[in-house]
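Note that one protein chain of the assembly has been removed; the remaining protein chains are unaltered in position.
Order of writing sets the labels: A and B. Residues in every chain begin at 1.
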Amino acid sequence: MEKFTIQAQAKEPLGGERSEAVTGVVASGNLEILFERNKDSLVVTVEVMTASHGYKPVWDAVIRDFVERVSPGGMHISIHDNGARPDTVLLRLMQGARLMEAQS
Amino acid sequence: MMPDELISALFPQGHTISPGAENTFSGQARVAGKTVEVLGIADSTPLGPETALVLAGRVLEIVRLRSGAPIVFLIDTASQRMTRRDEMLGLNEYLAHLAKSITLAGVSGHRTVSVLYGTAAAGAFIATALSTQTMVAVDGAHPSVMDLPSIARVTKLPLDVLTEKAKETPVFAPGVAPLAATGAVSEVWKISDRQCAERLAALLAEGGQDDADHRDVLGASRGGRKMAADVARRVEAAFTHDATVSEAR
Partner (left out) sequence: MIPKNVMSEPSWYESSARARIEGLLDSGSFEEILPPQSRVMSPHLALFDLPPAFDDGMIVGRGQIDGCPVAVAAQEGQFMGGTFAEVSGAKLVGLLRGVAHSAGTRQGVGAVLLLLDTGGVRLQEANAGEMAVSETIRAIIDVRRAGVPVIALIGGRAGAFGGGGLVTACCSHVVISEQGRISVSGPEVIETNKGVEEFDSRDRALVWRVTGGRSRVLLGGADSYVKGDVGSFRKAAAQARNSTPSFSLETLEREQERLTERLKLYGSCHDTPEIWRIAGLPEPEGIADMTEDDFMSLLAKEGLHHDAR
């Protein structure tokens, strides 16, 4: 298991009212992501725990892409990964952000 | 074959235990001047539908008598019988029926104690020894969920790595000590101690007034299951007190 934390600065806080959301499942080639909301902040923190070793640069790139697209300021994101491909990771991140943005 | 040495060690005041169908045996014995029902399975017999029905049928007869007599189960089974035919016939129902029957006896005023004197594994372990209120292990007991080579196959870990890991934690290794640590086995007796009869009498005298299942608490105090009791307690408390919201924070 490899663990690391990636931080990024978003331009805007993520909208919506939900305090947390979970998406995905820790199945083979899949991952689960837990979104939690920090108070008024633009910082995005992503804690990654992954079964695939040596891919931190790829995670960096995917998360940068995600932050760029969605601007998820104030999100604390925790990931349990079981070998998901980068496109799956991005898809789940986008799903999670959409859930958080839902009203109530 | 009946475990004669164990039977005489447990019941020196006399008994009428005799062999029955499907490698089972049954009868009555005297413990501390009172009658107890005895029921057993011998010869490491894999538990199939036939054996489960014989045992469950006898348990239900005993409950029907409403004598309230304690029931002592002497267990040397194996795993559940592994055949296509048994699974096709619904082996899960037969094993569950036995588990339910033994549990029914326990909640109907019969003190239920199992004495494990041989092997018991997987579903057969659940349906027999683990369905009684209290489990005791004696000489020759070897409880398991699955043997280490099979666990190695499923987890895709080399056997020597697994054997090494088993030394660090009682949570998956077979045997009396790890299962005692998780709360499955209450007491470990030695036949040569000559104290089995006395200890059985003491266990039966405890009575079964308290129906609650405390095996997770025992597992926590022995360090073999550090989280289970606490997690179960938290969920129960949240459910009964409608504290789901505060529990979530």
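The working rule: a contact is a pair of C-beta atoms (placed from the backbone, for glycine too) under 8 Å apart; a residue touches a chain by one contact, two chains touch by 3 or more.
A quick note: this is a predicted structure, and the numbers were derived from the prediction, not measured.
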Seminar exercise, completed: Contacts of the unshown chain among the visible ones are A, B
For this session: Sort through B:74, B:91 or B:113 and give me the one touching the missing partner chain.
Result: B:91
Exercise. For chain B, which residues lie in contact with the unshown chain of the complex?
Worked result: 49-50, 53, 56-57, 60, 63-64, 79-80, 82-85, 87-97, 99-101, 103-104, 107-108, 122-123, 125-127, 130-131, 144-146, 150-151, 153-155, 157, 165, 168-173, 178-179, 181-184, 211, 213, 215-216, 219, 224-242, 244-245, 247-248
For this session: Could you please point out the chain A residues that touch the chain left off the display?
Result: 1, 20, 22, 25-27, 30, 32, 34, 36, 49-51, 78, 80-82
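Throughout what follows, only the chains that are shown with their structure count from here on.
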For this session: Report the inter-chain centroid distance for chain A and chain B in whole angstrom, where each centroid is the mean of the CA atoms.
Result: 46
